[in-house]
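Missing here: one protein chain of the complex. Every other protein chain is in place.
Now for chain A:
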Amino acid sequence: MLEIRGLRAGCGGVEVLRGLDMAVSAGEIVAVLGANGVGKTTLNKVLSGVVPVRAGEILFDGQRIDRAAPDAIVAAGLIHVPEGRKIFPNMSVRENLELGSYRRGKPRRARNLERVFATFPRLRERMAQAAGTLSGGEQQMLAIGRGMMAEPRLLILDEPSLGLSPLLVEEMFALIRRLNADGLPILLVEQNVVQSLEVAARAYILENGQFALSGTADAVRDNPELRRAYLGM
């Protein structure tokens, strides 16, 4: 579904990603884990065409997208729900969702809106409220709902559990499972190692712009190096 080969990218003079190879297959949840500042968000921005590729290839559904513009990547169905939500604060919840289908899924907007409201009843209650006045958890729901409006063929979630209370974090991971149960492949970028490894089939550990470790979630969880560095065991 998604394939990355020898990917290099950076911001200004700094090279942040130094040769990444990875893949996400159909129907799979793949986790990319790592500490602060290792380049997880940069990877997502590169995948959605916002940060340019310096070397390497990105294939989505067999098509090269490493030179494509962000709107073309959205049109192809690679949808990115960013870190920090990035919702439109001055617009209503409903308008935020409607804009999710600006480029993709517009003909089925009404139906998809119903589906999002069915998944997030809270958003239906707050339909007319300005998005900027939602609570952090509600904003995260809205960001995911906006992504769902574009009928994703692959969903990138960048730290969806960031800033949520423990209870909401549980709910978030349950939601990720539910979204995936319908066959939607998900690239889950997280710092929350334990819970991410529970939902993911495979995982990559990013350190200093390179994958230090990768494999099935079970193998990664049992790796002594990882246990020491990330789980403190």
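Quick note on the criterion: a contact is a pair of C-beta atoms (placed from the backbone, for glycine too) under 8 Å apart; a residue touches a chain by one contact, two chains touch by 3 or more; residues count from 1.
Heads up, the rule we're going with is that contacts and distances are computed from a predicted model.
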{"item": "Undisplayed chain, where the name is taken from the UniProt record, one of \"Coenzyme F420-reducing hydrogenase gamma subunit\", \"Carbon monoxide dehydrogenase large chain\", \"Branched-chain amino acid ABC transporter permease\" or \"Rieske domain-containing protein\"", "value": "\"Branched-chain amino acid ABC transporter permease\""}
{"item": "Candidates A:G39, A:P82 or A:P185 - the one touching the absent chain", "value": "A:P82"}
{"item": "Residue of A:K40, A:R126 or A:R146 in touch with the missing chain, whole complex considered", "value": "A:R146"}
{"item": "Touching the absent chain when the full complex is considered, from A:G10, A:G27, A:G56 or A:P70", "value": "A:P70"}
{"item": "Residues of chain A (touch criterion as defined above) contacting the omitted chain", "value": "48, 50, 69-71, 74-75, 79-82, 85-91, 95, 98-100, 102-104, 106, 146, 150"}
